[in-house]
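One chain of protein is taken out of this complex; the other chains stay put.
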Amino acid sequence: MWFESLVFWILSVAAIAGALGVVLVRDLFRSALLLSMVFVAVGGLFVLMNAEFLAVVQILIYVGAIAVLFIFAVMLTRNVQQGNMPNRLQIPAALVATLLLAAMIATAVTTDWTTLAGAGLESKGQIAQTQAVGIPDAAELAGAGLTAAEVENVRSGGLADLLIGDFVLPFEAVSLLLLAAAIGGLALARGRGR
Amino acid sequence: MSLESMLIVASVIFCVGLYGALAQRNFIAVLMSIELMFNGVNLTLVAMGRWLAPYAVQEQLSAVLTGQVFAVFVITVAAAEIALGLGIVFAIFRSNESVDLTDAASLRH
Amino acid sequence: MATGFTGLLTVTVFLPAVAALLLGVGAVRGDRNIRWFAAVVAAADLVLSVIVFVSFRPGGDQFQLVDRFDWISVETMHASYLLGVDGISAPLVMLTGLLGLCAVFVSFHISHRVREYFIWLFVLQTAVLGVFTALDFLLFFLFWEIELVPMYLLISTWGAGRREYSAMKFLIFTILGSAFMLVAILAVFVSSGVDSFNMTSLLEPGGALDATRAALPMGLLFWLFFIAFAVKLPTWPVHTWLPDAHTDAPTAGSVMLAGVMLKMGGYGLLRVNASMFPEQLQTYALPVVALGVISVLYGAVVTLRQTDLKRLIAYSSVSHMGLVLLGLGSVAAVGGALSDAGLTGAAMQLFTHGTITGLLFVAVGILYEKTHTRHIPDLGGLANRMPVVATAFLVAGAASLGLPALSGFVSELLVFFGGFRAFPALTILAVLGIILAAGYILWMLQRTLFGPRPSRWDDLSDASPVELVPVVLLVVSIVAVGVYPAWLTDVFRDGLEPIVNGYNAGIAGVGR
Amino acid sequence: MTAYDLFLISPLLALAALAMLVIVVDLLTRRTGLLVGVSFVGLAAPAALSVWQLVSLSGSGQSELMAEGSVVLYTLSIDRFALFFNFLILAAVGLVVLVSNDYVRRIERLQGEYFGLMLLSATGMMLMVAADELITMYIALELTTLPLAALAAFLPNGRSSEAGMKFLIIGAISSALMLYGMALIYGLTGSTRLEEIAVALAAGSSSGLIPFGSMAALLAVVLLLAGFGFKMSAAPFQMWVPDVYQGAPTPMVAFLSVASKAAAFALVLRVFYIGFDALGGDWWVLLAGLAALSMTIGNLVAISQRNINRLFGYSTIAHAGYLLVGVAAIATAGGEEAGFGPSSVLFYLTAYTAANLTAFFAITCIETRINSSEIADYAGMLRRAPFPAIALALALIALIGLPPTGVFIAKIHIFAAAINTGESLMTWLVIIGVVNSVISAYYYLRVIRVMFLQPAIHTERLRASWPVNVALGVAALCMLWLGVAPGAVLDAAERAVVVLVAGG
Partner (left out) sequence: MIAEPLVWAIFLLPVASFLLIGLVIRPMGASFAKVAGYLTIAALGVGFILSLWLLRSSAYHHTVYEFAPHLWLDLGGASIEMGLLLDPLTNVMLVVVTGVSLMVQIYSLGYMDGDEGFARYYAYMSLFSASMIGLVLAVNIVQMYVFWELVGLSSYLLIGFWHNRPSAAAAAKKAFIITRIGDVGFLLAIIYLFFHAEEFASHGLNALHIPHIWEAAAPIAAGGAGIVAGGALLWLCLGLFAGAAGKSGQFPLHTWLPDAMEGPTPVSALIHAATMVAAGVFLVGRFFPVFAESQAAMMVVALIGAFTAVFAATMGLAANDIKRVMAYSTVSQLGYMMAALGVGAYNAALFHLFTHAFFKALLFLGAGSVNHAAGTFNMMYMGGLRKAMPWTYWLTVIGSLSLVGIFPLAGFWSKDEILLESWLAGGPVPASISLLVFVLLLVGVLLTAFYTYRMVHLTFHGEFRGGGERELHAATAAGVPAPTGATHHVHLGESPAVMVAPMGILGFCAIVAGWIANPIGVTSVFGLIPSHWLTEYFASGLHDGHHAPPFSIGIAVISNVIAFAGIGLAALVYAWPRPFVSRDPLSGGGPLHTLLAQRYFMDHFYEDVVVGRLFYRSVVGITDWVDRNIIDGLVGLTGWISRNVGSLIALAQNGQVQTYPLVAAVGGLVIIILYLALG
């Protein structure tokens, strides 16, 4: 357990520090680099929560995205070193962000998240109900009286099944969305009417 | 490594992103900040999903992964938004030779 | 509840609208043809409205000539196309027809965008007729609102002076009033047992609306309606739109405005406040009458100061319409066979003031056409240059200051009769108003018609035959009512009978 | 994925296919007329399929289409509610396509993309109104927003790009906020499906200490509203509206102002009436507050506007306020009256769509010719372009809420619903509403005055192609028809909202 906690702390600190860097560093290069660091850290956190597949997706897509961002940053920003300047809204923005953060933390702390998760316990009390978010190992799940298939499903995440199953419609829709984005992006980038 | 701690980390990232989205001049920097917000959301979603696992396991299996599915979609949509965003960046750049948002304020009052 | 479909009212109400449509699609071309087409249509509508009046049988059903079919009938909302006349509305329908024709004839000189002008005039007439005949709140409100736009355009397009300001002022005031009315109507609607906008069912004794299920306190409803109608009437202190609107409106606009549109307010007070909220009206009779008397005196006093003919008449209207409130408040003293004197007076005042002020504005209109001024100090000694116009002024003026044998006297006398029973002191104050009335009317006549004539008016011509038509029509109607009013009062009294009986029985309409 | 699933989503598929078809056609031949024709005629397919669905729905006695083993039903519910909006959206997009006939000619190339994006956005809307699951809703929302953002930036000028940029950034931020709210809901209820959310909330919302039972629910509702409010253009999430309306291509603005608004309200109705049914007592006050805010801000600011698109931007904010009144009018009594509020919203949306389309079509006609959207340049329009001018005047009268137009009935209906709740707060809201319509009369009539009374600067007549005139005429006729004979649509609206209030 202590190992998980250690990893968690390292990753979270990295993520938060990186995020702050992204918005505070003046140099656009650096902030982009820091952003990738945040992505990696978040990916790590995903792994920590046994969402390996998601972690992979995260890294792959975002690395691509960041690469593109780099190019544009270089192309379109006159002075990259000073490319990441704040506008006149810093103070109010900071204020708002802080207040919202307060609200979110309050939410996280005050809300009794066990209402539902706890509801599961009576019937399947065998699962060690900790306040932890960690990898439930096979034994744990089997102990919960799950079939091997189910265990497999839970552990290795049948995301694919879901994406062509219950969530097939959003899946198709998102493809349309990408299409639309591509068309729009290209149309705009290609320069309209000239 | 409790649920709360995970949520808190997520919300910090989210709010930092929000701050960036509100306070940056550079269009691209704003896009990056928005990515931060999405990451915060994803973190929350996955954490929630994981936290709900026992309950979900009992109810129906798919729900265990609903959070992750959601996250996948968020990532995808984010990518799409970046794509379109960059297109508009071009448009803006073409019209007023800069990607500084404070320059693009001709529509007002 | 009224049912059936006679068709007569529908035709009467929508004939002008159809004519407007024909004009709109360009069925008639050439200004001259358009004018005469308009005249013919208006005359036809007058005939129809007279038929409506004549075929209304006092003592028959309360509502007659009913046209009805379901308009909106869904779970949440039931409204019907329901037209009908009772003793209160039948005369007003005739009045509208009459003034409609006059409005057309005084508009013959209009040469600027003639087609549009008559289109709006006709739309206006349909709207007003609709208000007087609609027996479904939704329909009533619909017509009430429709009337705004044509009037707005008439004033702001063919008006004079600060016409756009005045038009906007008129519109904002009226819409604000009707906004209050809308809230009240909706409250009545959602609380009415029959869950519909049908007035007749709301008017049935022991009626549909009971205070216990009212969405708003009955008192509040009463006042919401009252404000809406008071603005239209208009009552002090919400009268200031009237002088501006009158002054800047074209003659026909003023005629319709003063002649029938102010009457919509009075009609509403009788139809809604007096009929559906009898107990509230009794409770609040004192403030109502007080407002009325203030209007009477205040209006008269301010009138004395005006130097613009139209403004002067406008303020005198404020003064005269105050009497309607006095008559309305007379129900505070219920019981006895005399309770209806005040209400009858109020109703009569609507009709008589319509004809009298109509005539005054017609006369002013003709005068203005010849002299192009309404500034009293510029005028004078016109009597023997234009005897017809002078006669019109004299008759209208005399009637307006309540001279017997002319219509004004009857209504005022009845109002005073009724008012004195309820509020003697206030009524005496109001009676003093007739001295002021004599003051400003005679002052106006003296400065315009009499005295030495500025030389530049030496070659004025008298009213043309076309202009003569409205003058004759209105003079005849004024004298007819003045010499033998029974033919009118009997109809009004028949319409008011249910209300009065209700009061005498201590319960009435819907205000349980 | 069964055949029946395909039938269920066939309208969506048809529309998406049409979008791609149009783009392909554009690649093959650059003829605007053809594009317009294809897009317009092509709309017959989704329309027909929706009709088919409606028929089979009324055939089966159920409230929504059901099938064993269907997977899409996990995220979708094809019911009268959805179909009502399908037709609304299809009608709107069809007319907008027609009216774009003249306008798009200023974009020599990429006209295919223009229509394609519009149709894709419409697809997103149709998905949005049918979705009853948060992920699908989110995707649908983005599918609606991104193409519109692209379209907003479509004109080759800085203002248009700026409009697109604003639309995109603000949209992204608000959807991020909304996402966080969805995440909280998911965490709190363990599901993203509205029915299950409702059940869970009903079970969970016990502690009366905090509104909505828990901090999480409160925060979630507010964040969701941030996202929805952006689409509804309701205060305080409305500020992008005027700028985008001014900068973006007018036909797209017309589409944005009616269709996407309608879809957003459909979304809100579903989420709040089904998902947050248990919390009804808490959120209607919030919506009422937003309604008052939107109406007042929209109308007050509109008074001082000189650009007609901007004016309509503010007016649309005000109308979002009126619509929210209906949403907030959640029936406390239940029973027959339960559907009063939502049905009034549906009818108002229909009437508003007709009126606003008429207005924007007229504006398009005029703007296409005079290349200006300054109110001052509308002087003497009655002479120069009688048909658009009169249509615009009628539309303005409608937007004031005057008869004989649909909005008049709609306003009465929506306010009646509000008063019907018996809450004194709602009565006050209605009073605010009616007073606001008085204010609105002031600036709407100013436009009429300019067009009708002020002398024209130029005198040459403005002509429009027949598709544009047809679109304008149809929209205007609908507007009047809804005012004269609203019965049918009202009835449809009432039956559509049964699914929302079946619970009571």
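Order of writing sets the chain letters: A, B, C and D. Residues in each chain are counted from 1.
Everything below uses one rule, namely that a residue touches a chain if its C-beta (ideal position, glycine included) is under 8 Å from a C-beta of that chain, and two chains touch if they have at least 3 such contacts.
It should be emphasised that the depicted structure is a prediction, and the values quoted were computed from it without experimental measurement.
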- Item | Partner chains on view for the chain not depicted | A, B, C, D
- Note on the structure: Considering the complete complex, of C:L432, C:L460 or C:A480, the missing chain is touched by C:L432
- Among C:L403, C:L426, C:L474 or C:I499, residue touching the chain not depicted: C:L403
- Message: Please identify which residue in D:L34, D:V222, D:I431 or D:L462 touches the non-displayed chain.
- Response: D:V222
- Check the options D:L35, D:M165 or D:L429 and report the residue that touches the missing chain. D:M165
- Query: List the subunit B residues touching the unshown chain?
  - Reply: 18, 21-23, 30, 101-102, 104-109
- Task: Can you list, in ascending order, the subunit A residues touching the missing chain?
- Result: 87-89, 92-93, 96, 99-100, 103
- Note on the structure: For subunit C, residues touching the missing partner are 169, 172, 237, 240, 298, 301-302, 304-305, 336-338, 340-341, 344, 381, 383-384, 398, 403-405, 409-410, 413-414, 416-417, 420-421, 424, 427-428, 431-432, 434-435, 438-439, 442-443, 446, 449-453, 484-486, 489-490, 493, 500
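By our rule, only the chains that are shown with their structure count from here on.
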- Query: Just curious, how far off is subunit C from subunit A if you go by their C-alpha centres, in Å?
  - Reply: 71
- Residues of subunit D touching 2+ other chains? 135, 138-139, 142, 146, 149-150, 153, 161, 164, 180, 184, 187, 190
- Message: Show the residues in subunit C shared as contacts by 2 or more other chains, in ascending order.
- Response: none
- Query: Mapping chain-to-chain touches, which pattern fits: line, ring, star, complete or other?
  - Reply: other
- Under the touch definition given earlier, write down the residues of subunit A that touch subunit D in their complex. 103-104, 106-107, 110-113, 115-117, 164-170, 172-174, 176-177, 179-181, 183-185, 187-188, 190-194
- subunit D partner, complex, touching residues on subunit C are 71-77, 138, 141-143, 145-146, 148-149, 152-153, 156-157, 164, 168, 171-172, 175-176, 179-180, 182-183, 186-187, 189-190, 215-216
- Can you list the subunit A residues touching subunit B in their complex? 4-5, 8, 12, 15-16, 19-20, 22-23, 28, 31-32, 35, 38-39, 42, 45-46, 48-51, 53-54, 57-58, 61-62, 64-65, 68-69, 72-73, 76-78, 83-90, 92-94, 96-98, 100-101, 104-105, 107-109, 113, 116-117, 119-121, 123-124, 127, 129, 131-134, 136, 141, 144, 146, 150, 153-154, 157-159, 162-163, 165-167, 170, 174, 177-178, 180-182, 184-189, 191-192
